[in-house]
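Coming up: subunit A.
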Amino acid sequence: MSARDAILGRLQTALVRENPSRPAPMSVDDAPLAVSERLSTKPVSTLPAFSEDPTERLIRMMESVQMTVTRVQTSDDVLNAVDDYIRSEGLDGDVTVAPALSEIAWPEHYRIGSASGTEATSVTPCLAAVAETGSVVFASTGDTPATLNFLPDNHIVVVNESQVLRHVDDVWTQLREACGAHRAVNFVTGPSRTGDIEQTIEIGAHGPRRMHVVLVSGA
Partner candidate 1 sequence: MDKRPTVGLFVTCLVDTQRPNIGFAAVQLLEQAGCEVVVPTQQTCCGQPAWNSGDDASSRVLAQQTITAFEGFDYVVLPSGSCAGTLVKHYPEMFADDPTWLAKAGDLAGRTHELLSFLCDVLQVELSPVVFNETATYHDSCSGLRELGIKEQPRHLLANTTTLTLDEMEDTDTCCGFGGTFCVKYPDISERMVDDKLSLASQTGARVLLGGDLGCLMNLAGRASRLGLPLRVFHTAEVLAGMADGAGIAGKESK
Partner candidate 2 sequence: MSVQVTSHTFKQNAAEALKDAPLQDALGNLKVGFIKKRLNAIELVPEWQRIRDEAREMKNHVLENLDHYLLRYEHSVQANGGHVHWAETSANAGEIIVDICKKANAKTVAKGKSMVGEEAEVNRRLEEVGIAPIETDLGEYIIQLAEEPPSHIIAPAVHKTKEQVSELFHKHHQQYGLTEKITNRVDLVTEARTVLREKFRNADVGITGANFLVAETGQHVLVTNEGNGDLSSNLPRVHIVIVGIEKVVPTLEDASLLLRLLARSATGQHFSNYTSLMGGPKRDGDKDGPEEFHVVLVDNKRTELFDSELREMLRCFRCGACINHCPVYGAVGGHAYGWVYPGPMGSVITPAMVGLEKTRDLPHACTLNGRCAEVCPMSIPLPSLLRKHRRTTFEKQLQSMRSRTALALWSQVARRPKLYRNLSDLAVRTLSWLGRRQGHVRRLPLVSAWTKSRNLPTSGNNRTFISEYTAQKNRSESS
């Protein structure tokens, strides 16, 4: 018997002993009603309520985990906001921009593409931002490669206010509407950190040490 059948068989033996009328088929198509119902209705559990304005909360939550936020009016202001941030923080080194943002007229020396591993800073859009947790959410595609979220020292994220969702579960709805299972969907909630030396938090364990959000109010 294969390991698969042995494992499933042991589970089923126990379950059928408890409930002799329980069917025990080895195929996805024969799921009991409770299972297929849960999979199709996808019940939402209790969500932590908040009365704050979602954008206000998002900013507050992000700042509480050492992200910084600049608000700008329109997408035309993104270029300057990014440039200002890079300059004011004195971020030397190369900049890589996600292909999804290639329409902006970036300075010559910015590279468009996936992470080379040598750039200091990345600039990416996001799929959504979540007020509940203060997270930015990235979905991997050819135009938004996941490595840009992890390899550079500094990560600048462009968020449109219209992308701000209330709860994590709202992201699921959006993902399903989009196109189903991306290879990677990353919720990032602050720069990389570790508490592994004496339980004291230090920033920049593996991923970015700085996370900066440019929050665009209008279109």
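Here is how the candidates were picked: all candidates are chains of the complex that A comes from, given by their letters.
Everything below uses one rule, namely that a contact is a pair of C-beta atoms (placed from the backbone, for glycine too) under 8 Å apart; a residue touches a chain by one contact, two chains touch by 3 or more; residues count from 1.
Predicted, not measured: the structure shown is a model, and the values here were computed from it.
Here subunit A touches, in this complex, candidate 2 (chosen among 1 or 2).
The part of subunit A that touches candidate 2 in the complex is made up of residues 2-4, 6-8, 10-15, 24, 26-28, 31-32, 34-35, 38-39, 42-49, 61, 65, 113-115, 117, 133-135, 140-142, 145-147, 149-151, 167-169, 172, 175, 180-200, 202, 204-208.
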